[in-house]
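With one protein chain withheld, the remaining protein chains of the complex are depicted in position.
== chain A ==
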Amino acid sequence: MNDKPAFTLSRRGALVGGAAAAAAGAVPIDAGAAPAQPAPPAVPVRFTVNGKARALELDPRVTLLDALREHLELTGSKKGCDHGQCGACTVMVEGKRINSCLTLAVMHDGDDITTIEGLGRPGDLHPMQAAFVKHDGFQCGYCTPGQIMSSIAVLEEIKDGVPSYVTADVAGKPALTGEELRERMSGNICRCAAYSNIIAAIADVAGAKDVA
């Protein structure tokens, strides 16, 4: 069992095989052995979420996403990767979409934030939410709040003339095409792959008939 590794262990091996210390503790932990370290001081932060002023005292490591989900119990914004790779946590900050997992809550003092809960409720849906239901633009529903936040932002970005990777003439006005929508939505992964239906929903809201 104590086979020698095939080659010298790298830094990663050294890290995992670190120095020995005291024996494993009992559970729950007995505070008697060594004094616990103090928690880092909380940082006050104030921002507006869905039109409501919120004040929090947060561990500076708390992401904006976790502030919303764990501290304000606005769980509509989802954690799919916590690394800005999937888009499920997309929210609007100061009118622009961002991955809320990639930014710390304390960086947003004074900001105006909109989450999926700020759009509409069952029985009183935002047009984009209604279009997602109509076109079945989701399946498991986990990426859906992020897809909807991005969908709304994408139409704004096209309207504002913001170019994308597929815009042929970056100095001109981007057209509302299927390719533009798909490229701009590509930061929002849907593993159920309702993509074809999501594009139909966005096109419907935008009043674009021949987008395919």
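Convention: a residue touches a chain if its C-beta (ideal position, glycine included) is under 8 Å from a C-beta of that chain, and two chains touch if they have at least 3 such contacts; residues count from 1.
Definition applied: contacts and distances are computed from a predicted model.
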item	value
Omitted chain, identified by the protein name its UniProt record gives, among "O-phosphoserine sulfhydrylase", "Xanthine dehydrogenase", "Phosphonate transport system permease protein" or "ABC transporter ATP-binding protein"	"Xanthine dehydrogenase"
Touching the absent chain when the full complex is considered, from A:100, A:115 or A:167	A:115
From A:100, A:167 or A:197, residue that would touch the chain that is not displayed	A:197
Listed residues A:110, A:123 or A:207, member touching the removed chain	A:123
Which residue of A:111, A:156 or A:183 touches the chain not shown here	A:183
Hidden partner interface residues of chain A, rising order	1-3, 5-7, 12-13, 15-29, 33-40, 59, 61-62, 66, 69-70, 73-83, 85-86, 88, 115-117, 119-123, 125, 129-130, 132-134, 136, 138-145, 148, 166, 178-179, 181-183, 185-199, 212
